[in-house]
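After this line comes chain A, so read on.
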Amino acid sequence: MPACVQTENLTKCYGSVVAVSGLNLSVRDGEVFGLLGPNGAGKSTTLCALCGLIRPTSGSISLFGKDLRRNFLEVSARMGVMVERPAFYNHLSAKRNLDLLARLSRREITVDRALDRVGLLPVAGKRVGAMSHGMRQRLGIAQALLTEPDLLILDEPTSGLDVESTQEILRLLRFLADEAKVTIIVSSHMLHEVETLCDRVAIMNQGRLLACEDTDVLLSFDTSQAEVLVDAPEAAAKRLATQPWVESVNIQPGRIHVKLQGASVHQLTAFLVSAGYRISGVIPRRRTLQDYFIKVLNS
Partner candidate 1 sequence: MIPRILNAYMVECLKAMRARSTYLGPVLVVLLSMLAPLIHPITDDSGSAYAFIAFTTPMVLNLLGLLLVLTFCAGLVSSELGSGTIRLVLVRPLLRHEFLLAKLLLGMTYAALLTVLVGVSTWAVAAIQGRLSGVVFGGEMLHTSTDMVEAYMLGALAGLAPQFAAAAFAVMVSTLARSTGAAVGAAVGIWIVCDTLKYPLRIAPFLFSTYMESPWQVFTTYCEGLESSWTPALYYCLASSLGAIALFTTVAVVSFNRRNIQA
Partner candidate 2 sequence: MISPLLVLAILGADFVQQEFDGVIPYEPAPYGTPEKGKGFRLGDFNGDGASDVITKDTLLFQIDGGFPRRGQRPLPNFGGRAAGDVWGLDLYFLLADRLEVVRWSNDTWQRVLSQEMVWPRAGLITQLSSSPEENSISFATFLFDLDGQGAPEIILPGEDGVHVYRRKGPFFEPAGTLLAAVPPLTLANADNVALWPKERRVLAPPTQTRTFSFTIQERQIRLAYASPAPGGMVQHRICQYPVLTGEAGFSLGQEPALDVTSKPVPPGVNAMFLNNDDAIDLCQTQVTSMLTSTVPVPVLNVSLSTDGGETFTSIRSVTLTTTPRFADMNGDGFLDFIGERTALFDGGLRETLLRAMSRRRLEHEVRVHLQSATKGFSNTPVFAHLFSVDLDKAPLHQSPLFMRYTRGSLLDTQGDFDANGFLDAAIQDRPDRISVYRGSQTGFDDAPYATITLPAIESFCVADLNADGRDDILADAPVPGAPDRPSRTSIYLMKGGAQ
């Protein structure tokens, strides 16, 4: 699949502080790409650089296969951006704000459609200064969607939204990716949102890219761990602890959590059955993004 966004050795320094260091990133066409990292990891700097708000110290950025700096006009016309806290002209209404931005984009744009998508059409005439944080956040997404872009760059798009709105926005973004084939790059602290939304996730820390994996891979079953629903958990645990292929056993009410070392879940099940225990269920443990995130950061 061709890369929609490609960075090569992207570096941004502020004096002696290195905000992003040698970042090589490749975002495929039509995928939803998540950018994760603790505060100060360089996520926002990376996103700002991707949309041309920040001049990289070195390295290159290409969007849609074209160099960003040399083809900014062409590239930016296909891009929708919401970076950091969205700010608007507070004295103007939501619709007027989008009208002005639409004029700058010089494309035939239906402002109402963008407002409708984020559920703001009923309050389109309301002054932005009088809107809640959540509404402004949705308006931020609306302005990014305004030009029906091929690439969406969103920095914490659901920050400050209630649960229902968050779900709506996530559904919308997923819809855009699936149906309109829009490439989306999001950064977020909400790991479960990223899990839900993203096709691929990159983790950054201290300006460096630590890992980049498909979400499917990250969230697959972990066959080295299992929960066993057994009739005598304590006895079973004692028995298992003596086995060399068992790394650790934790007893919980009505069940045991077993961590295996070189053995499979089938082997574990067979052992317990042969030992006379009555097993009502064996559940292989599923990986979480949080596990992966912590693991990557710790490594």
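Going forward, a residue touches a chain if its C-beta (ideal position, glycine included) is under 8 Å from a C-beta of that chain, and two chains touch if they have at least 3 such contacts; residues count from 1.
Selection rule: all candidates are chains of the complex that A comes from, given by their letters.
This one's a predicted model, so the numbers in the text were calculated from it and none came from an experiment.
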item: Direct contact with chain A in this complex, candidates 1 or 2; value: 1
item: Footprint of candidate 1 on chain A - complex, ascending; value: 14, 44-45, 48, 51-55, 72-74, 76-77, 79, 81, 83-92, 96, 100-101, 103-106, 143
